[in-house]
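Omission of a single protein chain aside, the complex is shown with its protein chains in their original locations.
Showing chain A:
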Amino acid sequence: MSDPAPVSNARLVGLGLLICLVAAGVCVGLDRYGASCRKSGVAAAAGVAPASVVRLATPEAAYRFWRERGYHGRTVLYVASGWERIDPNQFGQDDPRRNYPLSVYRTADHVEKNFLDRRTFLYVAALQGVARRVIAVLGPAAFQEAREQAKNAKNVRLGDGTIYLTYQGFPRWFVTGERLFAPGEPVLLYVAASAFKESTPAELVARLKRAGVKTDAAVLCDDTGNPEVTAGERGALDEFARLLERGGR
């Protein structure tokens, strides 16, 4: 075999630099692509200035509202007394008559069409890309329960009043009211009437303000049909809505 012509140093360095340039381009390109995929409205500080506040009857109506508005790639700040634990495996289809050609569909569409309800609305929002992460502000009992369950999870970080827990790579934080934090971007705020089992509307507004939460859409949910929600809690939701409208005053 004849010896090939030697490769010049300049060519090797040039190729190496080209690879570095491509790598940097991929990093910047993906970052910008991700940012461009987020869809939001005009944000305002929650409890400070009026945001787009809507009152809806059910959690699934909240999901439909988000979808109609076209929100995508967002942080959902969920405030409620409890957290509905679901097993996503139950939504799968294992058809014993399965054969080629295989049926093909998006899991998100399948779950939305067949299983959307008050328990699954956040899961569907995650599947459909409305939410890219969730911060759930829970009452003390629900938080403690979540903490016990999280101890057996594979990817979890437990802090004082905070739990970071992923589901198939989807990031979720569970926090107590005292540990409520703003994620550094406008959120889709969801406040259920049950949130006022443990706190008053004024306290929640104060916590949102203190954390510096900004939102472009606040959904206040009566959770109609949920027997655990009382008329008093729905009344508190009225008061919370008034406070938000008045900018927290």
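Note that in this section a residue touches a chain if its C-beta (ideal position, glycine included) is under 8 Å from a C-beta of that chain, and two chains touch if they have at least 3 such contacts; residues count from 1.
Here is the rule we use: contacts and distances are computed from a predicted model.
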item	value
Name per UniProt, for the chain absent here [options: "Phospholipid carrier-dependent glycosyltransferase", "Ferrous iron transport protein B", "Alpha-D-ribose 1-methylphosphonate 5-phosphate C-P lyase" or "ABC transporter permease"]	"Phospholipid carrier-dependent glycosyltransferase"
Contact partner of the left-out chain, one of A:T58, A:Q149 or A:T166	A:T166
Per the touch definition above, residue among A:L30, A:A57 or A:A141 touching the missing chain	A:L30
Identified contact with the non-displayed chain, of A:V22, A:A57 or A:A141	A:V22
Chain not shown, touching residues in chain A	1, 3-4, 6-13, 15-17, 19-20, 22-23, 26-27, 30-31, 33-35, 37-38, 72-74, 88, 92, 94-108, 127-129, 132, 154-155, 166, 168-171
